[in-house]
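Omission of a single protein chain aside, the complex is shown with its protein chains in their original locations.
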Amino acid sequence: MRVPSGEHTKQNGVDVGNERRGGDERIPVGVVGTGGMGGMHAYCLHRKVAGARVAAVSDVDADRVGKVAEECGGAAVFGDAVEMIRDGGVEAVVIASPDPTHAELVHECLRLGKPVLCEKPLATSPEEALGIVEAEVEAGRKLVQVGFMRRYDPQHVDVKNVAASGAIGEPVLFKGWHRNARIPAGVDSGWVVINAAIHDLDSARWMLDAEVREVFVRGLNTTGSSVGELDLQLIQLTFADGRLATIEVNVDAGFGYEVGVEVVGASGTAYTAPPSGATVRLDRGFTQKVDGDWLDRFEPAYTIELQEWVRSIESGGPPSPDAWDGYASLVVAGACIASIRSGKPEAVPVPERPGLYAGEATGVTR
Amino acid sequence: MRVPSGEHTKQNGVDVGNERRGGDERIPVGVVGTGGMGGMHAYCLHRKVAGARVAAVSDVDADRVGKVAEECGGAAVFGDAVEMIRDGGVEAVVIASPDPTHAELVHECLRLGKPVLCEKPLATSPEEALGIVEAEVEAGRKLVQVGFMRRYDPQHVDVKNVAASGAIGEPVLFKGWHRNARIPAGVDSGWVVINAAIHDLDSARWMLDAEVREVFVRGLNTTGSSVGELDLQLIQLTFADGRLATIEVNVDAGFGYEVGVEVVGASGTAYTAPPSGATVRLDRGFTQKVDGDWLDRFEPAYTIELQEWVRSIESGGPPSPDAWDGYASLVVAGACIASIRSGKPEAVPVPERPGLYAGEATGVTR
Amino acid sequence: MRVPSGEHTKQNGVDVGNERRGGDERIPVGVVGTGGMGGMHAYCLHRKVAGARVAAVSDVDADRVGKVAEECGGAAVFGDAVEMIRDGGVEAVVIASPDPTHAELVHECLRLGKPVLCEKPLATSPEEALGIVEAEVEAGRKLVQVGFMRRYDPQHVDVKNVAASGAIGEPVLFKGWHRNARIPAGVDSGWVVINAAIHDLDSARWMLDAEVREVFVRGLNTTGSSVGELDLQLIQLTFADGRLATIEVNVDAGFGYEVGVEVVGASGTAYTAPPSGATVRLDRGFTQKVDGDWLDRFEPAYTIELQEWVRSIESGGPPSPDAWDGYASLVVAGACIASIRSGKPEAVPVPERPGLYAGEATGVTR
Partner (left out) sequence: MRVPSGEHTKQNGVDVGNERRGGDERIPVGVVGTGGMGGMHAYCLHRKVAGARVAAVSDVDADRVGKVAEECGGAAVFGDAVEMIRDGGVEAVVIASPDPTHAELVHECLRLGKPVLCEKPLATSPEEALGIVEAEVEAGRKLVQVGFMRRYDPQHVDVKNVAASGAIGEPVLFKGWHRNARIPAGVDSGWVVINAAIHDLDSARWMLDAEVREVFVRGLNTTGSSVGELDLQLIQLTFADGRLATIEVNVDAGFGYEVGVEVVGASGTAYTAPPSGATVRLDRGFTQKVDGDWLDRFEPAYTIELQEWVRSIESGGPPSPDAWDGYASLVVAGACIASIRSGKPEAVPVPERPGLYAGEATGVTR
């Protein structure tokens, strides 16, 4: 049921027709969730993506969704995500609602044949993600893109390109670091893996273009909380062909937000440079500012991710990263959680990749 | 007269109606010139700017203009710029045609009351630019933005923000460097000032928020050509209040394209960091790639420049940098050319700033 | 027996009296081994260390030792290291001969009560190193310094100082990388641990000021040799108090020689900056030169190591890093080799630290 448009919205769900408006060839997109992440997607779509427009937004928080709708030039407002996805005026969907809702909403999009960009993680368990892979395989068509936005970050893409070019020889080792300023209250070690490390697990797979065979995780509680959850995790990966990765996931790093990768090849290495903000000489130091969070750091990546997603819909090209990437990263994440519990290296049981995904690399070099 | 649409265009000028199409609220823009610079503007408008669309393009080169029109989703094609500017389907104009055409085309836009983004230089002489300022003053309204895109480059904006914040004390010295890989054949010392140094003269004015009082230029021919034109120019500026600037303009630097600025304040300095592409360790070196030209280096700046220009049209806000900036930079450029000829410091005769521009800073801090 | 002085020496063993010469208060040092490493020590002692002089050098290679003796202003020449150590004209000893000779020569110095700076590794096994620790404990006096020169490298010292100052909070994670251009022919995985990784194991102990409890090593042969030895090793350490380390040892990195460390604290991190050689803009890149090997990279560190060693002899202060550091690093190295063989994490059996070493930190903050 459509919610009545509140005082903050100029236009309600009724305005979303089942055909594109007049001569406007832009793809009408519906955005599920209008929190920090969903708000960022809606803002970028409205302001920085040329071939699409925000046709509708949905959220259970009427106040929040109304504000975002207004900022996007009067998008239709829905309280129920499924209803919005089914609306004829919505042709493609961005999912940025809480993690437990992802899988079911993606299935709804698949049933309707609507392209969907789903925030990470694709699901809350490998099994749930496998269900999405199987649904796509059955339909014989890839409609799902997973929100691993680092694959569109110019710095990451630069490193991937160097690695893939052969310039530094065969890539043999991936090194990742991922630091958040502060951990949210009440999260546990598994949350750190599923919500934070999942990005790094995908990066490692993408950069080395291979699947993981073994994981070993050691962690530490650096906050002094009595709970003992591991906000610092040191993850060591071995790939199917013996190549290696080491990842620092550090969700209470204190100083700010920072993400970096280095790919070590047989004859050289390539790594992301520090952010290129102004350097300031002051008070006996040379200082470059560090970003506060991922929305600051990856704003250009989110924009390019959406631009490329819209372009792939226009052109009918396959989305990337795809549901298989969403699934495989969750399988590795599951093994990481097992290793935290067992205190030992754990094997990673990745099944055979279906033919639908076989022709695609795990990553996109742009 | 409209040119017939060639084989490269799906749509010709006839399709440009005098009203916005259907429900499409995007501003229809006409782009004059489809060479490297105009093509870049059209591409960015079409792909990366949400509130506008490329409605028409004009060029005397029918082949080139046709291709750009097609890439922009079938824009209308014109052989004559004035005809396109006058077309009812064009509500705002980007001018990227050869320098000698700028002033007259801007005047045409002013006569029609259409907002215009004109590439630098605004005109080919200070006198011609003053005519535009006077036309705006007479109309009592600012419609002209000048394409000093560095004012929208995130690195430059960062430095400007630090300088304007007071963090480094009063800014007392501007240092700029501007290096092109190769000089085009056949250009002279004046061309280097008017086409290349003009950006740096604007940067200095913007960063220090003041007008120049004196210039002193020494130069060198580094290419060994017998002509003796100065491809390397070292420009020293004194501002009205005694503050200083030094600028290296080096249009045959050989190694690649690089632009940087440093603002020295009374208690610290701020400068643009090197580009943040991947760092590669290879062959006994750590290397970061340098851009090849300004289209590579400033692509994000051109995009933001257009996004902000469109937003200012939507909101009715004043354009920035404005015609006064275009004029004042040409006055300084003229004094630089005089200094090259005389071999001495030369005074810069900047007239009183009209009230229309008085309330505006020379730059925009975003 | 002393070898006769060859044509390359101006002065032979006979000249080494059992008292310091005339009014020369400099400590007469004997250097064992005149290969690359011993030659570097002799050169630095002769040219850059003010309170000592090279009184004698020994090597089985008469030609090589003669040249070094001559370059050091005519030092006495010995073919037999023990004979030189016992000579009355030698008051302190530097050992830079092949690894298997280290322990026995150190014991000889201890028996004579002569201070000794021994290159790493202190011995070829933990058991052999323990014998040295026990000999010092029995003598009740520390005479042995181990050649972990990174503890005197200004960049490493800077990081240690920041970590120890508390500025970045409690240090919780050590990250090290150690890259050689090329691996020598014929070495095996154990050699990589004992000769290369040993430096990093000491760095980790020093930076975190703690002993290691568990190691896990995964490796890779990147050279395509059929032997299968691991020239790339990824070492994960857990310390007694749960803190962590990850080390990349990469002895066939191809591009050059590079060593770096980062200490991650609870609220910030500190890391060694890249070498500060000239940055060159050329050929579409900004490049900094990478060192070719450790003699290039750590020349200043070797000099300071010797200066501080001589100063500690003059002042009677304890040497650092000491025999315990030499021993403990070998215990960790042994566990690393065990982990390579077992494919599993291995516990590290470090015994109780004797009282002689108890009062000393594992590292020196300067």
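Note that the chains take the letters A, B and C in the order they are written out, and that residue 1 is the start of every chain.
We take it that a residue touches a chain if its C-beta (ideal position, glycine included) is under 8 Å from a C-beta of that chain, and two chains touch if they have at least 3 such contacts.
The shown structure was predicted, so the numbers you read here are calculated from the model rather than taken from an experiment.
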item	value
Touch with the omitted chain, as defined above, among C:Asn195, C:Thr223 or C:Ser267	C:Ser267
Options B:Thr124, B:Gln236 or B:Ser276, residue touching the unrepresented chain	B:Gln236
Selected from C:Ser97, C:Gln155 or C:Ser320 as touching the chain missing from the view	C:Gln155
Residue among C:Gly36, C:Gly228 or C:Gly277 that touches the chain left out of view	C:Gly277
Residues from chain C at the interface with the omitted partner, ascending	21-26, 45-51, 53, 73, 154-155, 158-159, 161-162, 167-168, 267-283, 288, 300, 307
Hidden partner interface residues of chain A, rising order	254-256, 258, 274, 281-290, 292
Residues in chain B touching the chain absent from view	168-170, 172-173, 175, 216, 218-220, 222-223, 232, 234, 236, 238, 242-244, 246, 248, 250, 252-255, 264-269, 344-345
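Heads up, the rule we're going with is that only the chains that are shown with their structure count from here on.
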item	value
Chain at maximum distance from chain C, centres defined as averaged CA atoms	B
Mean-CA-position distance for chain C and chain A (Å)	46
Length of the line joining the C-alpha centres of chain B and chain C, rounded to whole Å	58
Sites on chain B at which at least two other chains make contact	274, 281-283, 288
